[in-house]
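Note that one protein chain of the assembly has been removed; the remaining protein chains are unaltered in position.
Here is chain A:
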Amino acid sequence: MGGVGSSGVLVGSAWCLCALPTKMAVGELGALERCLGLKEGKYSSKAQGGGQVPVLQINKGPSLAGLATIASYLAKEAKREELLGASIEEKAIVQQWLEYRITRIDRLSSKEDIRSILKDLNSYMEDKVYLAGNTITLADILIYYGLHPLMADLSIQEKETYINVSRWFSHIQHYSGIRQHLPSLIFIKTRIYSNLH
């Protein structure tokens, strides 16, 4: 008499909003290294701002701490400086979105927060193909990594609500080498919900 067991049948609607674990940040930097064609670096982590931040040990100098700092360093190491922005304006815009990633996206604390950043990004992306300038930059790559877990949790209807973010996201994930180990998310091109306000 096992009764109606519930094992394995229920699917919870859990979503997690905790600060990004370092393991993920390191995994992400690893993905970036592969994408840039660099060798695997030596990473550790340390506490900062109430969470853990990745630390990269560099052969020729002191270690560097912080996701954005390390990512910028990697771009320079790979001689892909264009990823940091072509002009001064673009450089500042790239830096802006990297900080946005660390201070906003990695610190979401409620579903309301998620909606508010998606809303802002959606209106920002309304007339843009890339976050900064007219080519892909580090900003696109790191915001893409940062948003991936959130986007994976959106329903079709929500993806449609944030249509510009979805369009951009779908575009970036098809860039060769960027997606790496992350699952490809599905976006439907034809709108289903016409009555969204």
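Convention: a contact is a pair of C-beta atoms (placed from the backbone, for glycine too) under 8 Å apart; a residue touches a chain by one contact, two chains touch by 3 or more; residues count from 1.
Basically, contacts and distances are computed from a predicted model.
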Protein name as given in UniProt for the chain not displayed, "Rab5-interacting protein", "Thioredoxin-like protein", "Methionine--tRNA ligase, cytoplasmic" or "ATP synthase subunit D": "Methionine--tRNA ligase, cytoplasmic"
Chain not shown: contacting residue from A:80, A:107 or A:167: A:107
Options A:42, A:119 or A:174, residue touching the unrepresented chain: A:119
Contact residue for the chain not shown (choose from A:59, A:155 or A:176): A:155
Hidden partner chain, residues of chain A it touches: 1-19, 21, 24, 48-51, 53, 64-69, 72-73, 76, 88-89, 91-93, 95-96, 99-100, 102-103, 107, 109-112, 115-116, 119-120, 123-124, 126, 148-149, 152-153, 155-157, 159, 183, 185-188, 190, 192-195
